[in-house]
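What you see is the complex with one protein chain gone and the rest in place.
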Amino acid sequence: MNRTDLTRMTKVEVIIVGADAPTVLDLIRDAGDTGWTSVSGISGLGHHGHHQGRLLFNQQATLEMIITVVPDDKVDALLAGLRPLLAATSGVMFVSDTWVSRPTYFT
Amino acid sequence: MNRTDLTRMTKVEVIIVGADAPTVLDLIRDAGDTGWTSVSGISGLGHHGHHQGRLLFNQQATLEMIITVVPDDKVDALLAGLRPLLAATSGVMFVSDTWVSRPTYFT
Partner (left out) sequence: MNRTDLTRMTKVEVIIVGADAPTVLDLIRDAGDTGWTSVSGISGLGHHGHHQGRLLFNQQATLEMIITVVPDDKVDALLAGLRPLLAATSGVMFVSDTWVSRPTYFT
């Protein structure tokens, strides 16, 4: 895709247990990013076993997907912060290209 | 990725307050697109302040993520419709490449 009226940015999606979500949001803020979207109602299976979303009696076991979009000059700082957190937990992150219409909104 | 048995299309993800979701769906329909997926249970933080999903007493403040996949010849019409809506609201959109197995399903 090569759209001249859109600006390429990097989308980072983190899937993590709900208890670690505030740490992810702190890391996003520390990296100088200003916005994020969180999706609840997530369940999943990874190498560390099954995580079921929306548990009634153990909210910490629910998963969240946190999506943020950052310009290139902020990606390294964000990933550097996320790596040790993900290595220490069962979280994963997916990094991909995305294009936005209002780049200044994300800086 | 270069898969000969898949067809490249453009995925448009719009994150917007729930009250504006019907307008997004109208714009998708107006652009000649036939399908969409909506994800509820969304919260987020943007330049316009915090939006918490699943509010009990003010459904209009909940966020939705609306995903649609369109062939290239329909992208411009869709984005032209979305831009003024997003500029007037706190919504954002992410545009990216995706590949599908049944392209006629999306036209």
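All chains are identified by letter, namely A and B, in their written order; residue positions are counted from 1 within each chain.
Rule of thumb we're sticking to: a residue touches a chain if its C-beta (ideal position, glycine included) is under 8 Å from a C-beta of that chain, and two chains touch if they have at least 3 such contacts.
On a predicted model such as this, the values are computed, not experimentally measured, just so you know.
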**Message:** Just to verify: which one of B:Leu6, B:Ala19 or B:Ala77 makes contact with the chain not shown?
**Reply:** B:Leu6
**Prompt:** Which parts of subunit B are in contact with the chain that was left out?
**Reply:** 1, 3, 5-6, 11, 25, 34-41, 69, 96-102, 105
**Complete:** Per the touch rule stated above, subunit A touches the missing chain via residues 10, 15, 39-47, 53-54, 63, 65, 75, 79, 82-83, 86-87, 92-97
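FYI, only the chains that are shown with their structure count from here on.
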**Fill in**
Cα rotation angle, subunit A onto subunit B, in degrees to the nearest 5, is 120
**Asked** Counting in whole Å, what is the centre-to-centre distance of subunit A and subunit B, each centre being its mean C-alpha position?
**Response** 19
